[in-house]
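Every protein chain of the complex appears in place save one, which is left out.
== subunit A ==
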Amino acid sequence: MNRLQVELPGLTLKNPIMPASGCFGFGKEYAQLYDLSKLGAIMVKATTLEPRFGNPTPRVAETPAGMLNAIGLQNPGLEKVVTEELPWLEQYDVPIIANVAGSETEDYVAVAERISKAPNVRALELNISCPNVRCGGITFGTDPKIAGELTRAVKAVSSVPVYVKLSPNVTDVTEIARAVEAGGADGLTLINTLVGMRFDPRTGRPVIANGTGGLSGPAVKPVALRMVYEVSRSVSIPVIGMGGISDVDDVINFMSAGASAVAVGTANFVDHFVCPNLIDALPDRMDELGIRNITELIGRSHR
C-alpha cells in the first residue's frame, strides 16, 4: 500500500502533490529538470477556446514573500492544446487536470466538452477566478448564482469530474463553494490569487502594466489556510488546497485544514525542484508525526 496515495473523483493520486495551473505551463519546461511521472497530478495552464496573447509586460512584480502576476491567460487555444500539448504529456504516467477558462458560458462549455475527452485528462478545473482578464474569469466566480449555473452547464458536457477553482476575492467564500456544489461540482480547488497592486515610487504608477495583479506565494498562505478550513467544513465534496505552499509542513497543514491534496504554485519559480522534493520529504515527516497514511491528515482539525 502506497501511504501517500489519495483517491479523489476521477483521480488516483500516487501522492497529494501537484503543480498549480499557470505555474507549470504544459509541463515541457519542467520535464527538462525531472521526471513528471513522479507528480501526483499536473494542473496545466488555463485553456481558452481561441489562442490568447495575454496582457502587456511587465506582467510580474515581486512583493514581500510573494509576487503579483497579470499574465492574462496566455495560451495557444483549445485546438493546439488537444492536438499538441496534451498528447505530448501522454508519455508520462501522470493524471492531467485541465484548467478551463473563457469569456462566456458557451466558451467554457465548448472547451470543457472537447478537452475532457483527451485520454490523459482525468478532471477539469473550472477557472472562474482569474483576476487578470476583463471578461469572464473572476466575474463568474464572485456571484454564487452565476458560478452555480456555469458549473451545471459544464457538468452537463464534461466526460470527467469537474473541480471548480474558487476566488478568495469575495466576502464569503463558503457561499460560492456551496453554490457550485449544488451546481454539481465534484470538487473544489482554492485559492486563486488575491487581487493586489504595487507602485513605483519614482513614477507614481503601478509596476504591473495591467495595474492590478494576482498575489501569490507564502504571503497569502494564512488566507488560503483559513479558506480551505472554512470551505471544507461547509461542503461535502473534496478540496484541493493551494496558496503559498513551499515546504512539507505547509502540505501537512493544508491537509489538516481540510484539503485532500495540494497544489504548489509560486514555489516552482523559487525552487524549480520543489514538487519532487516535497514528495521525497513527506514520508519522513509523516514518520516524525506518527502518521501512517497521508489520508489520516485530511481535515483532522475538524475532528
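Here is the rule we use: a residue touches a chain if its C-beta (ideal position, glycine included) is under 8 Å from a C-beta of that chain, and two chains touch if they have at least 3 such contacts; residues count from 1.
Assume contacts and distances are computed from a predicted model.
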One chain of this complex is not shown here; going by its UniProt record, which of these names is it: "Dihydroorotate dehydrogenase B (NAD(+)), electron transfer subunit", "Peptide/nickel transport system permease protein", "Erythritol-binding protein" or "Polymer-forming cytoskeletal protein"?
-> "Dihydroorotate dehydrogenase B (NAD(+)), electron transfer subunit"
In the full complex, which of A:16, A:40 or A:66 touches the chain missing from this view?
-> A:66
Considering the whole complex, which of A:40, A:187, A:217 or A:299 touches the chain not shown?
-> A:217
Contacting the left-out chain: of A:23, A:49 or A:177, that is A:23
Just one of A:38, A:178, A:233 or A:272 touches the chain that is missing; which is it?
-> A:272
Residue-wise, where is subunit A in contact with the chain that is not depicted?
-> 22-25, 28-30, 32-33, 45, 51, 53-54, 57-62, 64-67, 69, 71, 74, 76, 217-218, 246, 266, 268-273
